[in-house]
Every structure is written in C-alpha cells, then in structure tokens.
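I am attaching a structure below and will ask some questions about it afterwards.
Note that one protein chain is taken out, while the other chains of the complex remain in position.
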Amino acid sequence: MRFLKVRNMDINGFLFVFMLSTIMLNLVISLYGVFARPSLIKKIIALTILSDSGNVLAIAVGFRDWPSGWSPSTPPVLNVTSPKASDVVSFARVAVDPLPQALVLTAVVIGLAVMLFLVFLTLQIYRLYGTTDVRKVAKLKG
Amino acid sequence: MIGLNSVGVLVPSLVGFAFILPLLGKLIKNVKFFHIYAALASLWAAILATYNAYLVFTAGTQVYPFGGWPPPLGIAYELDKLNALLGMVTALVMLAITIYSAWYLKDYEGVAYYYTLLLGLEVGLIGCLYTGDAFNLFVMLEVLSISAYALVGFYRSKPEAVEAAIKYGMFGAVATTLYFVGLVFIYATFGTLNMADLAFKLTFYVYYPVPNPFSGTFFGNPYVASAVALALALWAFTYKSAAFPNHFWLPDAHPEAPTPVSAALSGLVVNVGVYAIVRFLYTIFGPSAFVVQLRDAVLIALLVLGIASGLIGALMMVVQEDIKRLLAYSTISHIGLVLVGVAIGTSSTLNQNSLAYVLGLAGGIYHMVNHTLGKALLFLVSGILIALAGGSRKLDDIGGVGRRYPLVSLALFLGVFQLLGVPPFGGFFSKLLIYSAYMEAGMPYVSLMVILISAISLLGYVKLIYASVFKVGSPKVEQTTKVSLPTAIVLALGIACLVTGLATTYITSMMFDVVGSFATPQGVYDYWQSFFNTLLNLASGVMR
Amino acid sequence: MFLDPLTATLILSGVLAFTALITWFIYSVVKSNPTNVSEEFKEPYLAGEPTSTLSRIDAPSNTLFWGFIYGLSRKLYHYLRERMHSGILNEWGEYMSVYLGLLSLIGLLFTALILLRGG
C-alpha cells in the first residue's frame, strides 16, 4: 500500500489533492454532459469544459510544490536579460515545468478551432432541421 | 546541425502547399490550375514518401529532430519500417484520389477550398504516421480530424452531410481530448512524451525509477498512469479506427462526403487509428514493458472488439440499399479483421509461440494495406457508377450500369475479389495469415470467426456485384459523362490489388521484416537505440 | 470404433432432439403469420432484390433457405437497425460510454491487483 500514501501529506498537500479531484470530477461531469444531454449547444458547452479541465490538469502536473512556506515557486520565465550560470541554476530550482504550458497553449488554440467549427455546424443544423435536439436530428440510420 | 532531409521536409512542405491555396484561390480564377496544382503537390508527397520508405528499408530507422533540438525537448519524426510503409501507401493512394478529384469536381467552382482541406487531410495522415512524439500525434490527429469533419460536411446545404459531420465531430473532439488527458498522465509520471524515450522508460522503469521531478508526489505511480493513459488512448484510437462500439460515426460520415474523400476516409484515415493502436501496444507499451498484465487484458478486449466489429460490419453491410453505405459497413468489418490480427500479441503467445505472434501481426498489417487498396478502389468505382446512374446512390437505381462499361466493371470485380479474399489476390493471403496465426496460437475459434465474417460479408459483396453489373434494369445512363480518366485510375488501383496478391511471397517476407522492426524486443531496442544515437550526434555537434 | 450403449443412446437422442428443434424452428419460421408483423417494420434488404417486392408482409416461403434466413434475420436486424444504429447521438453515446467504462474497469482492476500484491 506504499503508493496510496502521498508524500508530505500535510494540510497543503490535502488541499492540492482536493483541487485535483474537483478537476477530475469536472472531467466526469462534462463527459456526462457531452454523452447524455440532448441539446447540441449543451454538448458544445460541456465539450469546452472537458477540454479546459484537461488543460488545468496538465498545468497542475507541471506545478512544483512551493520550496518553503514563504517563497513561492515561480513561473517558467527567466527575468534576467543576460543570465549567468548561477542565475539559471537557482531558476531551475524554483521554476515550474514549462513544457505542459507549451502543450496547453497548443491545446487551447486547437480547442478553439474545433469549437468554432462545431458552432458553425450547429447553426447549419438549426437552419436545415429547425432544431438542435439530437433526438430529432436522425435522418441517417440503419 | 542536421540540414533538410526528405523525412523532415515532407510534412512542412505539404502544409505550405495546403495553406497557400486559399490565397491563390483569391487571385486565380481558372479552375484547371487548382486541379494541376493539387495533383503536383500530391505527386511531390508521393515521391518523397516512397523515397523515405526506400531509405528506411535500405538504411534502417530514420530520426529527424525538428530545428535541431534534441528529441525530448523538440519534436522528432521517427520512421521505422511500419510507418514508412504505411506512409508510402498513404501518399500513393492520396495521389490517385487527388487526380480522381479533378474529374469528380470538374464542374465545381470552389475547388480551392476543397483542395486545401484535402491536402490538410494528407498533412494530418502523414504527420500522424511519421511522428515520433506522442503530443505531436495529438496535434496531427486534430489537423486530420478538423480536415475530415470539414470534408464530411462539404456539401453544407445538404442536411444529411451536416448531420454526419456534427455527429462525427462532436464525439471526435471528445476522443482527442481524452487522448490529451491520457498524455498528461504519461507526462506526469515519465517526464517525457517522445515515443522512443517512453518505450525505453517503460522497459526499464522497474529497475531505474526516475520520476518526473516536478510532480513526483501525486502522479508518481507508474501503474496508475499507464492504466489511465492506455485506457483513454485506446478509446480515442478505436474511435478513429471505428472499432465496434465506437464505429457509429463511420457509416454516416463516409457516404455523405464527396466520393474521393470517402475513399480517403475509408481507406486511409481508419488506418491511422490502427497504426496508433499498434504503436502504443507494441512499441511504447511493448511486450517487454512492465505493465504486462494490463497489456494482455487490453489485447483480449481488443480481440473481442475486433470480432464484434467484423461481425456487425458484415451483417449490416448485407441489408444496405445505398452503395456507399454498404462499402462503409464493409470498412468496419475489415478493420475488425485487422484488429483481430494485431490483437494476437499477448505475452503468453509471445513466450510460447512466437511464430503465431509474427504471423498475426504480419497478417494484420498486410490486411491493412490490402484493405486500403481495395476500399479506395471500390469507393472510386462507386463514384463513377453513381455519376453514370444520374447521381443516385441507391443500388436499385444503379441497376446494371456496369454492364455498359466493362472496364469499370472489371475494376469493381478486382476490388471485390481483393476484399473478399479470392485466392490470387492480396486479401486472401492476409486473411490466411490471420487464420493460420490463430490456429498456430491454439485459438481455432478465432480462426473460425474470421471465416464466418468473410462468409457473411460474401452476401453483401454478391449484392453489390449483382446490383451494379448483372442486374437487368433500365437505368438512365448519362451519355454525356466521360469516364476515361477515373477508369484509368481505378484500373491502376485494381492492378495494384492484383500485384499485392501475385507478389505475395515477396510481400509476406517484407511484412515479417516490418513486424521485426516494431513489435519484437529487438525491434523496440532498435527503435530507441536509433533515437539515442541521434541524441548523441546532436550533443556532440553542440559540443564542437 | 464401438461405442458403449449408454453413450450411443445419449448421442442418438441428442441428435434427434436437435433435429426436432431445427425442424420446429424452420416450421415456425415458414408458417406464414402476418398478424405479428408490425406495420412500420422495414424488411431487411438482403440480396439485390428490388425494394418493391419487399413490402409483402409474409416471409417468402417459396424457398426454405430464404425463409430461414429471413426469419432469423428479422429479429437480429430489428435489434441491429432499430435499436443500435438508431442514428441518435445519445444512444450511440450509451454504447460508447459503456466501452469507456469497460476500459477504465480494466485499468482499475489492474491497479488494484498491483496494489494488493504490494507493488
């Protein structure tokens, strides 16, 4: 049962884990929204919540615990114009992981494109079918 | 520094070709220009992809790090024999489809938009196949998906087309997002998204656990991360490849697209899903990875799903009245067979019967190629038949058009024989490989299911041939339609089908070679070994 | 090869029962019974026959084979076409989410197994 224990599980660790579990629950709820709600618009809203929750999860994965109670970890931005080696070393000790942030930027842009496309299609569906209820949008079957 | 080479230049140049098109569409009004432009871009891709395959088969695995960044930081393309072969097949079939589009859209005005999307689809396809980075796979999957959704809904004033597009797109977006969440879990534990790096870490994690320095507290458990990532990634990829419970979008989306696009979607896009499944289950979570039990359970689930989608595709195919819908269900059935083939690699099979392991995988990959050729051919033929029958997709209305065009009928027969598995054709040999793999592995009931699936789908193919060639009807054949160009293309594809069967000894040994490059422990070793060699070369280049 | 009487009797009666079952099944299929066919039910379109002949409500009993196939396929295709491939996005979602749940369950069982083994 070693894996069930979380290292340094103090009050801060508990709060962080609580936040993560709310994000996971958001994922599940929004999945329910996409799969089971009848309105296409509601599906789109749930879809954006789904992809945003994935993004928050990615950022939380790259997060680094505060080094101490008074000094926070820093964003992955080096704020010295001509860094010396010592600057880089001390920066690498406190900065959060930059790679998930790059991934999330890409994912936000892609999600925007997909969402705008789905909005356009929904508009077209309403023009052609007169409804956005998927139970009535079922010409193709069998 | 690594300069331009043919592996790295293909996808970026295609992106350039694709996205300059809307601009050109504003400037140039001559429709013919766009047909020639797109054909030339496709030809360029086909030449490069063929050259890449040649390079891989003669000189071994190729790694191309973009911008000279060492791979775990930057994106790298990594070609082993599997994705080089599939990339070549994809580019060649896309070339045929692009030339066919010139005939199909000869009276259509907005071809610049169409070709932008079609080339975007090709970018997505080849990018998905070539990439050696799991996150880049996500990006390319999205490029592929957005092009595919837009092409399915290309006739945007047709209710059915828009309905198919939104059904495909809504759950497709869910699938790719879930894959992203899976990647987050992988990154949290292993600290990398490069496929070769992941393969290495998953093999040796038990001995040298190196957790991600940023998040070693909550996400550090490699078993949880592997389980979540594999479940979510597999769900997304079976959506893309239309395996049984995730297949619902396919019979709607493929018939409603323009016919050349149907050929691309049905022949090539589903392959990407299967390729990603194979890459994840054999190279990354390979037979020597530490999550053996999980992998076995997932492979058994995949086997069951493969059989189910084979049966359901074959059964539903029999009762269709729409020629393209019939072909779409046939795709589901064949993807089921491919999945049956690639689901053989449980650890017990590998340890006790490596012959069955190699046979099944080789059969699966071989069948994938055969199905691509046959299905692209049949969809293109269906486009000709539909045009000749005055635009109706109903089998009743097509009734007997084929008997006035013997060359088109010949191509139809070649394609049907390929998919049905009539002996001199490739489809027979690949089905035989899958069959004998399961006989060898001591699971004869799976072999029986392969035969049963073929037998049921026979009814559907007989119906297709009967309705389009033998049936005596009074179809309104449009005499004005010239079909010499598409007939030449479908005949070329038909000859390709015949070649895959006649050269079967050569191709089968090539498939064994391919399986050796991605699925055996030696192959996985080579995969990350060439990755680390590139890393070392880059590092020494920086030092100098 | 000689069988002992007990085995022979068992096999023989089994074969007889099986034949009887098949005969009964074929009879019940072939016997035309138009009352239990609902109006809106679509006939499966099996082998290239023109759709106009499909509006007959009785199973074509002129050939035993087709009668058998039609009878068998009626229930199967009723499920496959009316229930499963109903064209409604949310009903697809049910099947898909069951599959997603199955995959998650496999992952969960695997993790539980590892944890119980004390990995």
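Order of writing sets the labels: A, B and C. Residues in every chain begin at 1.
The definition used in the following text is that a contact is a pair of C-beta atoms (placed from the backbone, for glycine too) under 8 Å apart; a residue touches a chain by one contact, two chains touch by 3 or more.
Throughout what follows, contacts and distances are computed from a predicted model.
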Among "pyruvate synthase", "Sodium:proton antiporter", "Acetyl-CoA acetyltransferase" or "NuoM family protein", the UniProt name of the subunit that does not appear here: "Sodium:proton antiporter"
Which displayed chains the unshown chain touches: A
Interface with the unshown chain - residue positions in chain A: 11-12, 15-16, 18-23, 25-26, 29-30, 32-33, 37-39, 41-42, 44-46, 48-49, 52, 55-56, 59-60, 62-64, 66, 68-70, 72-77, 96, 101, 104-105, 108, 112, 115-116, 119, 122-123, 126, 131-133, 135
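Basically, only the chains that are shown with their structure count from here on.
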Cα-centroid distance, chain A relative to chain B, in whole angstrom: 29
Interchain centroid distance [CA atoms averaged], chain A/chain C, Å: 44
Two or more partner chains touched - positions in chain B: 170-171, 221, 223-224, 251-252, 319-320
Residues within chain A bordering two or more other chains: 3, 31, 34-35, 137-140, 142
Residues on chain B engaged by chain C in the complex (per definition of touch): 167, 170-171, 178, 221, 223-224, 227-228, 230-232, 234-235, 238-239, 245-246, 248-249, 251-252, 291, 293-294, 297-298, 301, 305, 312, 315-316, 318-321, 395-396, 459, 462-463, 466-467, 471
Chain C residues within the chain B interface of the complex: 44-48, 50-51, 73, 76-77, 80-81, 85, 87, 89, 92-93, 95-96, 98-100, 102-104, 106-111, 113-115, 119
Residues of chain B touching chain A in the complex: 135, 138-139, 142, 145-146, 149-150, 153, 156-157, 159-160, 162-166, 169-171, 173-174, 177, 180-181, 183-184, 187-188, 212, 214-219, 221, 223-224, 251-252, 256, 319-320
